[in-house]
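One structure below.
Removed: one protein chain of the complex. Kept in place: all other protein chains.
== chain A ==
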Amino acid sequence: MNTKVNIRQADTADIKEAPTPVNQTMVEAINLALAHAMEEDENVVMLGEDVGANGGVFRATVDLRQEFGLKRVMDTPLAETLISGITIGMASQGLKPIAEIQFMGFIYAAMEQIVSHASRLRNRTRGRISCPMVIRAPFGGGIHAPEHHSESTEALFAHIPGIRVVVPSSPLRAYGLLLSAIRDPDPVLFLEPKRIYRAVAQPVLDDGKALPLDTCFTLREGSDLTLISWGAMIQETLQAANTLSEKGVSCEVIDVASISPLDTNTLECSAVKTGRCIIIHEAAHSGGVGAEIAAHLAEHCLLDLKAPIKRVTGFDTIMPYLRNEGYYLPSVERIVDAANEVMDF
């Protein structure tokens, strides 16, 4: 599968003024952001399975223990409930812990802690105790991983009030959004699309500049059709936009980035502008974040729409093992087909 694409205009425009940006993959940009945050704030600590000596199974935390020591980069017992639970306790004491759950497929043991405690500690104490923590988890398919390693279940967490769910789609946004997540005084679930950990590289300047949370990013402006996506699927979405552009269809591409809370304003404005929307996500079709976006747009922009909103998504099946995962993941062709259907409506 070819997932490598050119850097888009929006990003290159951002970095033109940067003095010496160095080409980084997403996983390297994440490592840069983690190191930067630990350097600037001694309260930032890291914990998880294999994050220390091994530098994480994807190497996102590589070299951090050597740089910041055992007290700040902690290998924990293999216990996701514990990891998320002690992260809450540490956060309650003013530390800014960043926990890594090795794969999102293993996060379910941590759900009770995230849903019942992290998300509501500030609210239940009426602001007396906050929970400034980040849980990082690689997610999504397409890397030929074994069972329980490829699911995209961001919608499970997007439904929970009190936590932010953030998904970067490029090295630049991974760097800027992760810094924001760490600096934020509330809990953030930072989901890293591992299919593009190394598939995309772009110049990233380690300048400590954060990108805003709760905001969609418009990656490409257009007038005929809005393509809405996030994470790794941005790659196929941008390729589809290129293909459609060659056929004379002007596509606006929106990277949702903050799955929750959802920047509905940007989405609405684009839907009103183009009158046609397609939502592309890797997660299963039913009950996904796409359904939320479609419902919102139908509720608020129905009379501005020229065609029904379409979703191009994974299927309501278990994510297939590596041999068949290509059948599950939305392809450029499926997006283009959906676009043709919407344009011809």
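Keep this in mind: contacts are C-beta pairs under 8 Å (C-beta built on N, C-alpha and C of every residue); 3 or more make two chains touch, one makes a residue touch a chain; residues count from 1.
In this text, contacts and distances are computed from a predicted model.
J.: Which choice in "Ketosynthase family 3 (KS3) domain-containing protein", "Putative Zn-dependent peptidase", "Pyruvate dehydrogenase E1 component subunit alpha" or "Multiple sugar transport system permease protein" gives the name that UniProt lists for the one chain left out?
T.: For the chain missing from the view, the UniProt record says "Pyruvate dehydrogenase E1 component subunit alpha".
J.: Of A:Asp186, A:Glu236 or A:Glu325, which residue touches the hidden chain?
T.: With A:Asp186, A:Glu236 or A:Glu325 as choices, the missing chain is touched by A:Asp186.
J.: Out of A:Asn23, A:Asn123 or A:Ser223, which touches the unshown chain?
T.: Answering carefully, the residue with contact to the hidden chain is A:Asn123.
J.: By the contact definition given up top, give the residues of chain A that touch the hidden chain.
T.: Where chain A meets the chain not shown: residues 45, 71-72, 74, 76-77, 79, 81-82, 84-95, 97, 109, 112-113, 116-117, 121-130, 161-162, 164, 185-186, 213-215, 261-265.
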